[in-house]
Each structure stands twice: as structure tokens, then as C-alpha cells.
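Once you've had a glance at the structure underneath, I'll fire off some questions.
With one protein chain held back, the other chains of the complex are shown just where they sit.
Up next, chain A:
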Amino acid sequence: MTDGDWRPKIIAIICNWCSYAGADLAGGARIQYPPDVRAIRVMCTGRVDPLFIMKAFQDGADGVLVSGCHFGDCHYLEGNYKCAKRMFLVKNVLKNIGINDKRLRMTFVSASEGAKWGMVMEDVVKTVKELGPSPLTERKN
């Protein structure tokens, strides 16, 4: 399977205040990026339960992105710190069950960083494409 005909399934859970606004700004600026990521909006990355990520991989996601505010900028003071801590945990779990932890990414994109959102999208898609389909989907099929 070549890069050209396989499109990864990537889910992004992003916070309402920074990353979602940054993604909107990328739209306003007409920054083009690959259409392989589907965003789910939560109020804060603090809401991201590690089980959501495990569920996404179980369902066959090839990559998961969690994106929130920069440290110190959280609309809810410290939800992003707490999310980041959990992401370390989830990465460890992923490694232990044989999923490359690069499939999970946490980024920090502020409401003013439309261009950065575009770069994150490019990079996440590129990383996941290099890794290929998730081993869980292969096993399932």
C-alpha cells in the first residue's frame, strides 16, 4: 500500500478556547492542509479521558491528536497540564501494548496560531502515514 491511496484515520480532540480557535483561524487564513483529521471539540483538554484515546485506537484510529492551549494559557487555569500528564501515561500504555506511541500526539496551538495548526496537521498526517495503518485495524481486517 503506497502513501497515495491509503488515507489514515486520525481523530483530534481539541479544546474550545485555543486549538479549536486556532483551527478556525487556519480556515480564515485559508491555510491548506490534508483532510485526514476529524476534530472533536471539548471545552478543555482536561476533559480528555485516557479511555477516549484507547477507545479510538480500539476502534481503528491510525492516529490520535490531543491539542490544547499553551501552558499558562489554559482557559481553566491548568486543564492542559493535567491532560499532558495523562498523555504521558497513555503513551506508556500504548508502548506496552505494542502500538507505536508516535500515533498519539499532544500539541499546544493557541487561538492566534492558525499557521501552526496547519503545520501540526501536515506533520500529524505525515507521521501517521509513515507509520502506516494501525496494527489494530490490520488485525481486525
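Note that a residue touches a chain if its C-beta (ideal position, glycine included) is under 8 Å from a C-beta of that chain, and two chains touch if they have at least 3 such contacts; residues count from 1.
What we mean here is this: contacts and distances are computed from a predicted model.
Participant: I notice the complex is incomplete. Of the names "Metal cation transporter", "CoB--CoM heterodisulfide reductase iron-sulfur subunit A", "A-type ATP synthase subunit E" or "NADH-quinone oxidoreductase subunit NuoE", which is the UniProt protein name for the chain that's not shown?
Facilitator: Matching the unshown chain against "Metal cation transporter", "CoB--CoM heterodisulfide reductase iron-sulfur subunit A", "A-type ATP synthase subunit E" or "NADH-quinone oxidoreductase subunit NuoE" yields "CoB--CoM heterodisulfide reductase iron-sulfur subunit A".
Participant: Touching the hidden chain in the complete assembly: which of A:Ala21, A:Leu65, A:Leu104 or A:Val124 does that?
Facilitator: A:Ala21
Participant: Which positions on chain A touch the chain that was left off?
Facilitator: These residues touch the chain not displayed: 7, 9, 11, 13, 16-18, 20-21, 23-24, 26-28, 30-36, 38-44, 46-52, 55-56, 59-61, 72-73, 75-79, 82-83, 86, 110-113, 118, 121.
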